[in-house]
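All protein chains of the complex are present and in place, except for one that has been dropped.
Naming follows writing order (A, B, C and D), and every chain is counted from residue 1.
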Amino acid sequence: MTGPRLGRAPAVLLVPAVVGVALLVVPLVTLVVATPWRTLPEHLGSQVVREALVITALSSLLTVVACVLLGTPLAWLLARVDFRGRRVVRALVLVPLVLPPVVAGVALVTALGRSGLIGQHLPFTLPYTTSGVVVAHTFVSLPFYVLAVEGALRTHGASYDVVAATLGADRWTAFRRVTLPLALPGVLAGSALAWARSLGEFGATITFAGNYPGTTQTMPSLIYVALNSDPTVARTLSLILLALSVGVLVLLRERWAVGR
Amino acid sequence: MTGPRLGRAPAVLLVPAVVGVALLVVPLVTLVVATPWRTLPEHLGSQVVREALVITALSSLLTVVACVLLGTPLAWLLARVDFRGRRVVRALVLVPLVLPPVVAGVALVTALGRSGLIGQHLPFTLPYTTSGVVVAHTFVSLPFYVLAVEGALRTHGASYDVVAATLGADRWTAFRRVTLPLALPGVLAGSALAWARSLGEFGATITFAGNYPGTTQTMPSLIYVALNSDPTVARTLSLILLALSVGVLVLLRERWAVGR
Amino acid sequence: SGDGDDGEQTLTVLAAASLTETFTELAATFEDEHPGVEVELVFGSSTTLAEQAADGAPGRVLATADEVSMGVADDAGVLATAPEPFVGNTLTVVTPPDNPAGITSLDDLDAPGVDYVVCASTAPCGAAAEELLDSAGIEAPPASEEVDVKAVLARVVQGEADAGLVYRTDAVAAGDDVAEVAIPDADDVTTTYVVAPLSGAAGASADLAAEFVALVRSEEARAVFTRAGFGEVASP
Amino acid sequence: MRVEVDLRGRVCADVSAAAGEVLVVIGPNGAGKSTLLRAIAGLEPGRVRVGDDDWTDREVPRRRVGYVFQDQSLFPHLSALDNVAFGPRARGRSRREADAAARGWLERFGIPDLAGRKPRELSGGQAQRVAIARALATDPDVLLLDEPFTGLDVSAQMALRNELGEHLRDFAGVTLLVTHDAIDAATLADRVLVLDEGRVAQVGHPAEVAAEPRTPHVARLVGLNLVPGGDELIAFPPDAVTVSLTEPEGSSRLRWRGPVATLAPHGDAVRLLVHAAPDLLADLTPAAAAELGLVPGREVWLSAKATAVSRYGARG
Partner (left out) sequence: MRVEVDLRGRVCADVSAAAGEVLVVIGPNGAGKSTLLRAIAGLEPGRVRVGDDDWTDREVPRRRVGYVFQDQSLFPHLSALDNVAFGPRARGRSRREADAAARGWLERFGIPDLAGRKPRELSGGQAQRVAIARALATDPDVLLLDEPFTGLDVSAQMALRNELGEHLRDFAGVTLLVTHDAIDAATLADRVLVLDEGRVAQVGHPAEVAAEPRTPHVARLVGLNLVPGGDELIAFPPDAVTVSLTEPEGSSRLRWRGPVATLAPHGDAVRLLVHAAPDLLADLTPAAAAELGLVPGREVWLSAKATAVSRYGARG
């Protein structure tokens, strides 16, 4: 069934939308056109690339998990709970967004590095490990997630939370059974943002976790390194990353679209 | 007036929220602690820094404007209009998220560079100009905006659009007077995302627009250059960028919170 | 960039990021010698700058940290004259000031539990490091292959690595933040910095570009470079 | 106007109405009343003709309807005034004109002082008035009123029924009004449309429908008992029912047996609901009820006075 016919999409909305799509898509198309695809199988076969792909997939997945686990409660706290200093917390949460990634990496090193203020007391080391990659990605992606989910939570409003409360639901029950399901599109959008941000991240990763094939070298790091020597290889690798992520997105969004 | 008392925030939500905040804030605090503040006035006085700040402010502002103008209709199209290939467009729109920024810059060069596929036919040149910076920032930030706003639009649902239609509102009127106002929190969240992303961006900017002081050198580019000579200066500059953006965020969010 | 009408002229120089300090000093000198001329320095990675120069980016002089990058610009035909080498750089081992792993020679990098970092092999400094480590017979892999030499240095300064292979210039610039462990055979492996004026400049501007290249290759500049830790250009 | 709707499991009906006519739609919950209205507005698929225009493929905004939604659906971000002014503005009137018109409607409905309030700051009945004002303010070709008097207090119901009646007298378009209240049908209807399980069970003038109801729902609505009698339907009022504890004499087939379900005061009488087959209502005096010792659960016999019974064909 299609919904009610509300009228044609007006030019005043269509034109900017198309311009937007063009702005986003045209550079990609030219990139694809300008890149030699012949070498692709060769790259895909190389161990370095395969390892980087695995680490990228793994770390971006774990990052999304971490964002959902940490960011959803945080977004809820910011959208639903009145507490002193909420404004400041909200601003602080957004700061990593503004940080150039390399500086974000430096900040992570000063905090969690082997001789960092906190890192020196930790029983384990994060730099040079895949966990470090996930920490760096989460640091960079979490604000995106939190902001998107907070926006969705605010859009929905708290009225059903109140109804749940009158039915005896404590905040956790209300959150789990009402708030979260109702904000699901926002949670999915936020997850997509976090995932994508994590897929493309390399500045903070390289600075904090390093760049060693098989443990911390992600696709973007590999691409960046390749850019320094052979830009063509870098482009080809980028396209592999792109193709895979577009594929995943198309598959996933299909699911969501059906869900609603 | 405070709202109804729905109960204490439960530990199962509070603990991850606090962990999330800690993950985001601790590195920043250590960064602030580890950075010499004495040299700050000197940096703030320098012409290079002032120019970079102006360009950063200007380009991030214009980026937000561009995102709102192009991204809102695009998000609306994706959330509200059924058309063939919507899934593919949606995935394509997200691709720049996944692109490492430097590769995004490369893509922009291949498309809009002086000898780019499209750029060579343009009557004006984008690279190495402040407009080029805005284009690069918009390319990078737009997907964040679109995704956040689409999430908010979906969260709200289309029921009031239908009501507006029964009252004779064509889609543009309904969009302007109903859809957009109801999705305002999402639009604001998206704007904040886009703005922040633009503030921290340098990979695509340097690659596409270069790093010319006074025209294309933004704070993050300057910080990147400074990292090569004196990491301490780079940190101090980062903190200037941070302090300013946190200030703006605190001020702005104060407004929003009141708005809803 | 471009020429001002009132005699104010701007000379835009695209230079590798590792030249930040030395070129800033030289630019000041150049401005003193040429009243009414302002030198605008644009720093970036050699590859990016060379590609942008090839794409016709505004700029009168291009200085890269390796010959390969310069080749990109040369192939695009944007160089006014053939590129000329002006300094070289050699590798050295640096450790944190307290040298926690007790590194005294290149061979110590092979000891178990030592985290050392190098540049990625695709970067000029990485290629050099690989060559050096191979010739010294080091088997232990590095903890990380950093994207550039500054990242290697940062690791060591922050105490995140026990040792790192960096250029001498970086060791000098870091001063007391690191301790240097000299490598006897390092001079065998050097990189060469090259500079060239870019075409597209006409008249006075072309002369200025040539003059700036001359300054970079002058004895006066040599003192600046030496102070910064640069070495001689290796003879082929 | 003519509407043909066929939505499996919801409504399957073919309804016509003349210009200027007020069609009151009644039927039990889930009969498909709202769905019928939604189809006319273009919110559900269906063939719709209005006058000479075919609306079937016409987009929603271009169908000139004034719709009072069953759940009000006021815009939460707009004030009462802006809600009412929305339609006129969307249909091209200037802001000043639209505001003036909206203000006029709010005054007519007794809530001019609430113009600046957001819907969440209104009481249920106040919001309902805004919803009616919003629908009428659009100057529509077809008025679709889904239980418009719900939630209004008695005085407001009376006043708005009058206001609406006056408005409808001059209204050239078709009006469909859904209601569960017999008074609406009696006072406003030109014709009554009875829906039952998605199908049109009866159409007719209010008095006709009230006199010869064809569905239990309508019978209950107008306060009659309705029992099937072969090809016929048999209707009789509760006060034509005699209640006894023993089987009544005579050979009348109009007698039933069952337990008393409830007793409730009804005017001066006591009204009994008896779970016979089908459920029947019976009115008797409080004295009689006391005398018979009627309590819920008590088995009783009911018989209808043959003179008070009307019989008619089961199909119009």
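Following the convention adopted for this analysis, a contact is a pair of C-beta atoms (placed from the backbone, for glycine too) under 8 Å apart; a residue touches a chain by one contact, two chains touch by 3 or more.
Every value quoted in this text rests on a predicted model; they were computed, and no experiment measured them.
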Shown chains that the omitted chain touches within the full complex: A, B, D
Sole residue of A:A152, A:A169, A:L227 or A:I240 that reaches the chain not shown, by the stated touch rule: A:A169
Touching the absent chain when the full complex is considered, from D:A186, D:V203, D:L292 or D:V309: D:A186
Those residues of chain A which, in the complete complex, touch the missing chain: 159-160, 162-171, 173-174, 177-178, 181-182
Residue ranges of chain B at the interface with the undisplayed chain: 1, 4-8
Chain not shown, touching residues in chain D: 27-31, 33-34, 70-72, 122-126, 129, 146-147, 150-158, 162, 165, 180, 183, 186-187, 216-217, 220-221, 261-262, 264-265, 273
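Please note the rule applied: only the chains that are shown with their structure count from here on.
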Far-end chain from chain D, centres as C-alpha averages: C
Between chain D and chain A, distance of the C-alpha-averaged centres to the nearest whole Å: 54
Averaged-CA centre spacing for the pair chain C and chain B, given as whole angstrom: 34
Chain C: positions in contact with at least two other chains: 51, 154
Multi-partner residues of chain B (each touching 2 or more other chains): 162, 165, 170-171, 174, 182, 227, 231
Every chain pair in contact, whichever chains are involved: A-B, A-C, A-D, B-C, B-D
